[in-house]
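Shown below is the structure under consideration.
One chain of protein is taken out of this complex; the other chains stay put.
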Amino acid sequence: MPPTLEALAARLQALEDREAIRELIASYGPLADTGAADALSQLWTEDGRYAVGGMTEAKGRAAIAALIDGAVHRGLMADGCAHALGPVTIDLDGDTATARGYSVVFRADSTGGWTAHRVSANRWHLARTPEGWRVTARENALLDGAEAARALLAAA
Amino acid sequence: MPPTLEALAARLQALEDREAIRELIASYGPLADTGAADALSQLWTEDGRYAVGGMTEAKGRAAIAALIDGAVHRGLMADGCAHALGPVTIDLDGDTATARGYSVVFRADSTGGWTAHRVSANRWHLARTPEGWRVTARENALLDGAEAARALLAAA
Partner (left out) sequence: MPPTLEALAARLQALEDREAIRELIASYGPLADTGAADALSQLWTEDGRYAVGGMTEAKGRAAIAALIDGAVHRGLMADGCAHALGPVTIDLDGDTATARGYSVVFRADSTGGWTAHRVSANRWHLARTPEGWRVTARENALLDGAEAARALLAAA
């Protein structure tokens, strides 16, 4: 029995959703490292949340943009930095999804090289909105041996 | 001439296969770094093989799980570690596939930062099974200048 158009469309939609989520997360680093605070904040929903392990928790787009405009992030950019996010594993569930993966912030040092300044676990909570997939919450924790990071990486 | 349903379904299946393989490999790190030994071992087929460059070779799920439960890996987890696997290049060939890529194990050090403890080449041998794509063998070798790692990265 050949597949139906409807069945193919549903399978295609699932791949498109995963691709859109991958794209959303892949765009975080370039926005952060160019200091594009407003554009970056719009990866999140209006009331989205970003918990930065060991540092702070920002609620809402204005607070998220303020992280990028803040002294800590601007200091990183002045030194030279890369917010390098790796591939994610994605659990898609209709109009919401969860993605888990690693991020490494490399910072240029005085030797002409770079050091891994932050190595973190990330759990992204995502939702389909009229504007496309957006982040409802990003939970981040340093992989320093503490339980917090492991909790973010664990399967649901 | 418009495409046929059957032709579209075959193209879709190829993309789904690649996505499933990408997902399988992306789930390795989170399972390793949460110490989920049994779940991690089930990424492999029952008689799967995992050759860890410079360390050991595990055959079968129980032996693979034992790596994660072992002292070396538990020591890494206690210090704080990330098994950060990068994107892979995938050669799909019907019901089997090969994927090649890099892995970096970051380890928290005493300075509050992280060091690249292992930087390796990986060659994944994969098979479609009734339970989905599984690893039949992962070959890993340190990128320390020796030929072994280059052999794993070379195209088939």
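In order of appearance the chains are A and B, and numbering begins at 1 in each one.
Keep in mind that, in the parts below, a residue touches a chain if its C-beta (ideal position, glycine included) is under 8 Å from a C-beta of that chain, and two chains touch if they have at least 3 such contacts.
These figures come from a predicted structure and were not determined experimentally.
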| item | value |
| --- | --- |
| Of B:Pro87, B:Gly112 or B:Gly132, the one touching the omitted chain in the full complex | B:Pro87 |
| Residue numbers in subunit B that touch the chain omitted from display | 2-5, 8, 11-12, 15, 18, 86-90, 100-102, 104, 115-117, 119-121, 142-146, 149-150, 153-155 |
| Interface residues of subunit A (partner: the chain not displayed) | 5-6, 8-9, 12, 15-16, 19, 22-23, 25-27, 29-31, 33-36, 39, 77-82, 84-87, 106, 108, 113-116 |
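Going forward, only the chains that are shown with their structure count from here on.
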| item | value |
| --- | --- |
| Superposing rotation of subunit A relative to subunit B, computed on C-alpha atoms, to nearest 5° | 120 |
| Averaged-CA centre spacing for the pair subunit B and subunit A, given as whole angstrom | 22 |
